[in-house]
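With one protein chain held back, the other chains of the complex are shown just where they sit.
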Amino acid sequence: MRDVIAAFILLNAVVLIVTYLTYVERKFAARMQSRIGPYRVGRPHGWLQPIADAIKLLIKEDIIPALADRPVYNLAPIVFLIPSLLIFATIPFAPGLGLADLNIGVLFFLAVSSLEIVGLFMGGWGSNNKYALLSAMRGVNQIISYEVPFVLTALIPVVLAGSLQLSAIVEAQRGLWFVAYPVIGQLAFVAFIIATIASENRVPFDILEAESELVAGFRVEYSGMKFALIQLAEYTHMFGVSCLGTLLFLGGWLGPGSAHPVVGAAWFLLKALFIFLLVTWVRWSFVRIRVDQILGLSWKVLLPATLILLMATGFWVAWRGGYVA
Amino acid sequence: MSRNGAGFWGETWQTARAVAGAMAITLKNLFRKPVTVHYPDVVRPYPDRLRGILALAYDPETGEEACIGCRLCEYVCPPQVIKVEMLKAEKRNYAKTFTLELYACEFCELCVQVCPTDAIIMLKTFDLATSDRREMLLDKDRLHALGQQFQPSWATGTKLRDMQAPPKPAKAEAKE
Partner (left out) sequence: MPDLEARRVIELGYGGNERLVMNMGPQHPSAHGVFRMILTLEGETIAAMDSVIGYLHRCHEKLGETLTYAQYPSIASKTDYVAAMTSELTYVMAAERIGKIEVPKRAQHLRVLVAELQRIASHCLWLGTWCLDMGGALGGGATVFLYCFRERELVLDLFEALTGARLLYGFHQVGGVRYDLPEGWAQRCRDTVALIDRRLDEYEDMLESNTPFLIRSQGVGVVSRELAQEVGIAGPLLRGSGVDFDIRRDDPYSSYGDFDFKIPVETAGDCYARYRVRMQEFRESIKIVRQVLDGLPEGPISSKPALKSVGQVRIPKGEAYARVEGPRGEVGCYLIADGGPKPYRMKWRGASFSNLAILPHIVPGHKVADVVAIMGSVDPVFGEVDR
């Protein structure tokens, strides 16, 4: 019973945070472009904008294309959303403040977050639209290619800490955050960020939704609440991977005064926001690259690089004679 | 992707530097003041010559309507939005009706240019948005009212013709 209540609270908290993350992104992006961003809805700085957007999407008409494959079309947003929400179950926000701190936390996270691809392809196929299908094919290509370096970079802190349990990985960073480890830490973090951006379909790797070519990609035939679910799923996944990055590289909840769970959770959210803003900053600075170039980058550059990094980490741990714990 | 023939490491370093450079510029812009003007709470200063909505003016000396119904503006208008009917009187002519279809107007200022009595002018505002297009079919009363309501632009027929005419020895005043 207690777990059910905890899960309910967690779910609502996550959805609320993610909704306001869209607002933070819009404001941040606007300032980078010499403009203001949402302003009028909820003066003076448009802080009611996400609520307004949510209400708008709720009252929109739900248009289903006549020739769409109905079961697949209707289920796709749900299949896309559920893995994004499920990954939050294993994330410990502060010592003792995680829903299910599994001892295979990292494995569960990576496995479940890969299920999103199924939802993506269902959306593209069920829409009965050439643009959507084209984008879904590109998306599957891209996400699968980038899952491999993503997993390998996520394994580097696992090898350093000697455990798949996320709270154990954070505890292992008490001395020094993994990102601060000479060369291995920084390179692993950079590779993690690149793999994150690519598996999140964010610019510069957002070829699958390329607004100026395919106009929203696999989401093009969705409207109203289904579209809202897909957007929610994307941003939730992005936030979830930021949280993972915080736990793996930036020391999770560690910081001055982090013994207290609320302070620890605050540090955690701050660091997750930092990674989110970093990804956003990259997003608004680069044009996208073509799909064959994306795949080339993944297989020819990122995969060998992460393999070498992982081996180097393994050698270092072996030479050191034990895990960092 | 190989520029200058630099090796793998050289290219990686160049890429990293370029990435950092691009991100530095966006970061710099993050701290610049935004260029947004909060219209309609804040109105930006319009230049003197703004070609805004049209209006009919009164003669500044006599206070009468300046328009003599000569129809020159009607003939010069490229989309033919002006329709005038002349009313003949003893001392001078008037315009019996004067309609201007503002929704089709090009704002080219040719009517202002040809008007011999500086009757038709443009105003320093364009804010006449409405949800009913018929409100933008301006008749004579409406045009006169608009002329009183808003500030006129710099351009009148005489001033424009003086600006364009080659200076004759008799013309003492300079352009503008």
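Order of writing sets the labels: A and B. Residues in every chain begin at 1.
As a convention for this text, contacts are C-beta pairs under 8 Å (C-beta built on N, C-alpha and C of every residue); 3 or more make two chains touch, one makes a residue touch a chain.
Computed from a predicted structure; not experimentally measured.
Colleague: Hey, which of B:Gln14, B:Thr97 or B:Thr130 is the one touching the hidden chain?
Modeller: B:Gln14
Colleague: Since one chain isn't shown, list which residues of chain B touch it in the complete complex.
Modeller: 1, 3, 14-15, 17-19, 21-22, 25-26, 29, 35, 47-51, 72, 75-78, 106-110, 113-114, 116, 122, 153, 155, 160-167, 175-176
Colleague: What residue numbers in chain A mark contact with the hidden partner chain?
Modeller: So the residues of chain A touching the missing chain come out as 29, 32-35, 130-131, 134, 138, 203-204, 206-207, 209-213, 215, 283-293.
Please note the rule applied: only the chains that are shown with their structure count from here on.
Colleague: List the centre-to-centre spacing of chain A and chain B in whole Å, with centres computed as mean CA coordinates.
Modeller: 50
Colleague: Quick check: in the complex, which residue numbers of chain A touch chain B?
Modeller: 28, 30-36, 39, 281-282, 284-286
Colleague: List the residues on chain B that touch chain A in their complex, please.
Modeller: Those residues of chain B that touch chain A are 19, 22-23, 25-27, 29-30, 32-36, 38.
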